[in-house]
Structure formats: structure tokens, C-alpha cells
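Moving on, here comes subunit A:
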Amino acid sequence: MANALLELDNVTKRFGRVVIAEDLSFAVGSGDVVGIVGPNGAGKTSLFGLISGDLAPGGGEIRFAGQPVTKLDAAARCRLGIGRTYQVPRPFADMTVFENLLVAAQQGGGLRRRPSYAAAVQALERTSMEGQANVPAARLGLLQRKRLELARALATQPTLLLLDEVAGGLTDPEVTQLVEIVRGVNAEGIAVIWIEHVVRALTAVVSRLICLTGGKFVGDGAPAAVLADPAVREVFLGTEVTAALAGGSLDAPAASEGDPERSEP
Partner candidate 1 sequence: MAWINAIIQGILTGGLYALFACGLSLMFGVMKVVNLAHGDLAVVAGYIAIGIIAVTHVPVLWSFLIVVPIMAVLGYALQRTVIQTALDRSVLTTLLVTFGLSVVIENGLLQFFTANSRGIGANLALVTGAFTIGSQISIAYLLLLIFAVAVAVLLGLQYFLSRSKYGRLIRAVADDKEAAQLAGADYRHVFGIAAAVAFATVALGGIAFGMYSDLDPTTGTDTILLFAFAAVVIGGLGSLWGTLLGGIVLGVAQQIGAQINISDELLAGYIVFLIVLVLRPQGLISRGAQS
Partner candidate 2 sequence: MSASAASGNEVRGDRAADGTPLLEVRDLVVHHGQLMALDAISLRVLPGEVYAIIGANGAGKSTLLRTIAGLHHPTSGSVLYDGKDVTGLRPERRATQGIVMVPEGRRLFGSLSVEENLKVGATYARQGPWTMERVYEMFGWMRERRNQPTAQLSGGEQQAVAIGRALVANPRVLMLDELSLGLAPVVVQRIYGMLPQILGTGLTVLLVEQDVSQALRVASHIQCLLEGRTTLEGKPSDVTADQVEAAYFGLAGTAASPAGEESEA
């Protein structure tokens, strides 16, 4: 991809015998919205770690805005424009929401005092948290914590936003609100990569879906096509169901073979 915002070239990462990333290569352009799905333990959060700088790859190169960042630490990458949220929200508990955002804007965004206040306010507005600005983070409920997590990432002035399972545990209307926020963020030119189990949240906003399993990409393309891809279906649903979806009925022979006590009318 020419002028890609983020590029991964043959990135590999192992923890002992467990393969987190196996020769992964992909690119994301500015303004793209990409969704990532995959079973647990597939390496999705670790992929974010490799991109954001929390994890160092065993091999391969990572480039951001054309510049190699493989050797840079997380703080440096954040200042360059990679913002991320964490699966379990980790706000600065003793500080207020606004103070959390200020830290993000000043440290991550590299803004000086005046502009950092404006950036913090902007992050509040984007996530509809104006009302909680002066609430200590420790007192926030789950939904608000997730919003703060997102707001903090936004306050660091990212050009690439990494969202890690932000929709988990949210109710339907809350998911809809979240999708709107992400749409709005993307409309301002920020690229988004979103890991999610709540697939319908992804399909509402992403133009590209990637399936990651066992450290490898199994599907990469338009969401509908990827979800219909037999290789991707196989990952989640297994062999028989995938075959049945492709054509033919779902035969479940073992249900009558394998358990003698099953009551049959």
C-alpha cells in the first residue's frame, strides 16, 4: 500500500512455545477503519502490543507514517500518533476525568498547557463526558470508564487509534452510541483498528475485517466476505458447520451415536 500509515513487515513474536505473531504483514492507510476478530488466545491484544510498543517483536519491522518505529518504546510511539485503549480500563484513579485527559494531552499529545486544555475539552465532547469532567476516575462506572479510556486515547492526539474490545459488556443502545463515537472520530481523519468480540459493532462501522488466529491472518477484506469465507468460519464454527453453510444441511450423526441415554420421541 502506498503511503500507508501503519505497516507491519514479517513481524514475529513468540512467548516460549506459544506463537503470538507468525510472519505477519499488513498495512493500514490513514483514515481506514479496520476490524479484527479472532478466538481468544489468538494474539489480538498482543498484536496491539506490538503496534503500540508494549511488546518488542522477535523479528520483522514496524513502520508508522513511513518511519521505522520497531525500536521505539510505547511513550515515543504515542507521541508519534499511535493511541490505544486497554481491555481492562486503567485510569489514573485518584485524578479526575479532566486531569486524566490533561496528562494524556500533555504527555501523549506533546501539547503545551493552553492547547492541552483545549484538547482535553475536545476529547470530553467527542465521548460525551462533559458532565463527568470533575469526577474522580475511581468513582466512574464501567461504561464511563470505557469512555474515559477512549477519551484518553483521543486526547493524545492520535492519527491511529487502537481500540481493544471496548464494546464488551455494553447494552445495545450503549453499543450504538459507541459506534457513533468511532464514526465521528474516523470522520476527522483518524485511522482506527478495532479488536472486538461484539461483531455487530464492527460490521456497523468498519470497511475492512481481519481474522487473526494462532498468530496468522486467516481472512482480510470486506466484512461480509470475510465472515462468509470458509477459512474464517472454520476458525469459529468448526468444520461441519462451515461445510453446511457452504451448502447442504447440518448433519449431526454423533448426536444419536455418541449418547445412548438421549431421549427420542
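FYI, a residue touches a chain if its C-beta (ideal position, glycine included) is under 8 Å from a C-beta of that chain, and two chains touch if they have at least 3 such contacts; residues count from 1.
How these were chosen: all candidates are chains of the complex that A comes from, given by their letters.
Keep in mind the model is a prediction, meaning the values are calculated, not measured.
Participant: In the complex, subunit A is touched by which of the candidates 1 or 2?
Facilitator: Answer for subunit A among the listed options: 2.
Participant: Under the definition above, what is the set of subunit A residues touching candidate 2 in their complex?
Facilitator: Its residues touching candidate 2 are 39-41, 141-142, 165, 168-169, 197-200, 203, 227, 233, 236-242, 244-245, 249-250, 252-256, 258-263, 265.
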